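Of the protein chains in this complex, one is absent; all others appear in place.
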Amino acid sequence: MPNEVKAFKPKIVAFCCNWCSYAGADLAGTNRLTYPADVKIIRVPCSCRVNPMFILRAFQRGADGVILCGCHPGDCHYTSGNYYARRRMTLLFSMLDYLGIEKERTRVEWVSAAEGAKFAATMNDFVATVTALGENKRLEDLRCKE
Amino acid sequence: MLKISLGKLTDLFDAIAEKEALYIPADKAGVAQFTRYENGLKMSDALNTNRSAKDFFFPQIENLVDFKVNGKNIEIIDPRTEQEDFVVFGVRGCDARSFSVLDKVFLANPVDSYYANRREHGTIVSMACTRPAETCFCGSFGIDASDPEGDVTCWKTEDALYLRANTEKGEALIEKVKPLLEESDDAAVEAQKAATKEILGKLPLRSFTTEKFGGDVMMQAFNSDKWNSLSESCLGCGTCTFVCPTCQCYDIRDFNTGNGIQRFRCWDSCMYSDFTQMAGGQPRLTQKERFRQRFMHKLVYFPANNNGEYGCVGCGRCLSKCPISMNIVKVAKTLEGEL
Partner (left out) sequence: MQGMMISRAKELLQDGTVNRVLGWQAGEFVYDITPAVFESAEELDAGFVYNAFCGSNLSKYLIKETIKEGKILVFLKPCDTYSFNQLLTEHRIDRDKIYVIGIPCQGKTSGEMLKAKGISGITGIKEDGDNVIVETIYGNETFARADVLEERCRTCKSKKHVVYDELMGEEGEVLDSGRFDMVAKLEAMTPDERFAFWRSQLSKCIRCNACRNVCPACSCEKCVFDNPNSGISQKAAADSFEENMFHIIRAFHVAGRCTDCGECSRVCPQNIPLHLLNRKFIKDINELYGEYQAGEEAGSRAPLVNYTTGDVEPSIVYHREGK
């Protein structure tokens, strides 16, 4: 129907660590678990590789939500990377909230290589949350809009 | 001379704003800045705006051209739209003069059509000063703060605003709001001018002059040892250049929007380490050389190329805004002994 308003489909960027969460996403796939195709995965060597600038740049380039997935605390392939990431992201999210930017657009979730089901469930939940929030307006870059 | 009582100032603004875009200095988030007038916006009492009025003709950032990439095709888009007429109200004498400095750069051949377009559509309404600050030294450049240039000159007294059109553009603006104005003699204005002149004569920088500078002393000034100590504590920030009404250097860059390119130009600062960086590197390697560039440009290179006119209008913004309080007055006073 041409007059129907197009339903909002959020763009989600998921940074997944190579050792746990990316393998978890793989497992979700091989187990044929479904999660929305709106999630674009970017593989990183470790959750700690994600610089706060990456999160902001994702929003600039049109993301409506950004999620960071890494190994469970204690299970980092590099021993302690995710502990550092945890502190950084806590402070970054708190700062975004302080600036009045919706904190629900950002999330950190620990997903192991065996947790295909958790990966799918997390993404379903995150996409639903961001869909409810609607389009990212507060951290948008108008120059990058189509 | 025409006048309108201050009580009816809002009516005057409303009448102008109805016909064209009107900008007045207003206090916003703690600083005075030119703001588009709407709904009875109150005019600031500040002596001057934080940023100068050059933004209207030479904005900090503007798109020059857009490239849209579509498969193997590149579409070239001129982002310029027809500039609407606008009025800048309450420009002080220093800023009013700064436009003629900018004109010498942007309207000389080849004419900068982006700048020229804005200049054509803008009408300047200047406002005489009554309470100059200690940082003011426009008098050093022959500017009369009590009777500034501009398309229309205004004087604000206790109870009324007096207006005088100086140019055709100014006449046209006055014509549009004629019904609100009444004829008046210029006794009040003359009294205000005399009072302001007396204050100007008491300013600490009244006898400051840049007369010793100019193209003739280029090498002497350039090779002075004093630059070392003067530039020693410079932070290399761009505050002085960005608040300056006459600084006109810019950079042109491409921004990748993800679906095309925006070619924009933005103010540049000679204080920055990548100023005029080229494929071969950077011509000014240390902060001393960058610092020297700024003051040499204002005091020596600019007059050398423009019949002795200096690239400074004495607005005093760099005097109050520099984080380490190093400024053109200190530089000129330190160097003049060597010339």
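Observations on the model:
To keep things simple, chains are lettered A and B as they appear, and every chain counts its residues starting from 1.
Just so it is clear, a residue touches a chain if its C-beta (ideal position, glycine included) is under 8 Å from a C-beta of that chain, and two chains touch if they have at least 3 such contacts.
From a predicted model like this one, the values you see are computed outputs, not experimental measurements.
When the whole complex is considered, the residue among A:Met95, A:Ala114 or A:Ala132 that touches the unshown chain is A:Met95.
Considering the whole complex, the residue from B:Pro132, B:Gly170, B:Gly214 or B:Gly314 that touches the absent chain is B:Pro132.
Touch with the chain that is not drawn comes from one residue among B:Val88, B:Leu173 or B:Val243, which is B:Val243.
Of the residues in chain A, those that touch the hidden partner chain are 52-53, 56-57, 59-60, 73-74, 80, 83-84, 86-104, 107-108, 138-143. Although one chain is not displayed, chain B still touches it through residues 28-31, 33, 47, 50-51, 60-61, 131-135, 199, 202-205, 229, 232-233, 235-239, 241-243, 251, 253, 255-256, 264, 266-269, 272-274, 319-321, 323-327, 329-330, 333.
Throughout what follows, only the chains that are shown with their structure count from here on.
Separating the centre of chain A from that of chain B, both taken as means of CA atoms, is a distance of 46 Å.
Those residues of chain B that touch chain A in the complex are listed here as 255, 257-259, 262. Across the complex, chain B is touched by residues 61-62, 143-144, 146 of chain A.
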